[in-house]
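Take a look at chain A:
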Amino acid sequence: MSLLADAFTILAILAGIGFFAAGTAGLLRFPDTASRLHALTKADHLGLGLVVIGLLPQAGSLANTLRLLAVWALVLVASAAAGPMLATLTRRAEPET
Partner candidate 1 sequence: MIAGLAVDVLLAAGSLGLALGVIRARRVFTAIALFIAHGLLLALAWVRLDALDVALTEAAIGAGLSGVLLLAARHRLARGGSERTTEAPGRVATIFIGLGCACITVALGYAVLALPKPAPGLAAEVAANLAATELGNPVTGVLMVFRGLDTLLEAAVLVLAVIGVWSLAPDATWRGTPGAPWPAVTDGPRALLARLLPPIGIVVAVHILWVGADAPGGKFQAAAILAAMGLLVWFAGLVRVPPTASWPLRATIAAGPALFMAIGLAGLAVEGAFLAYPEGLVKPTILIVEFVLAASVAAALALLVMGAPSRDAPP
Partner candidate 2 sequence: MSATLFGLLGAALVGIGLFGMLVGTQPLMRIVCFNLLGSGVFLVFGAVARRGGGAGFAADPVPQAVILTGLVVAFAATTLAVALVLRLAGNEDEDRH
């Protein structure tokens, strides 16, 4: 049981790290600022989500489980606000480029 849980944790976290790496690759490769914001937010949400899901079997208590989920939710709220804000600012700064 615990072996299975550990294997799940390792797999989910590795997948999460993979998405973080993909997001970073996108940050370096994508042509414009707004696209880079896509890479930063979307791949990282999924990566963080997978890391959180992977850690759930290790949380040990309901409170820790909820804390982990709260971290993910707060990051989602923050970037759902910050992403459009940055996109708006860059569009004003570099119109039609």
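Criterion applied: all candidates are chains of the complex that A comes from, given by their letters.
Keep in mind that, in the parts below, a contact is a pair of C-beta atoms (placed from the backbone, for glycine too) under 8 Å apart; a residue touches a chain by one contact, two chains touch by 3 or more; residues count from 1.
Every value quoted in this text rests on a predicted model; they were computed, and no experiment measured them.
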item	value
Selected neighbour of chain A [touch, this complex] from 1 or 2	1
Residues of chain A that touch candidate 1 when the two form their complex	74, 77-78, 80-85, 88
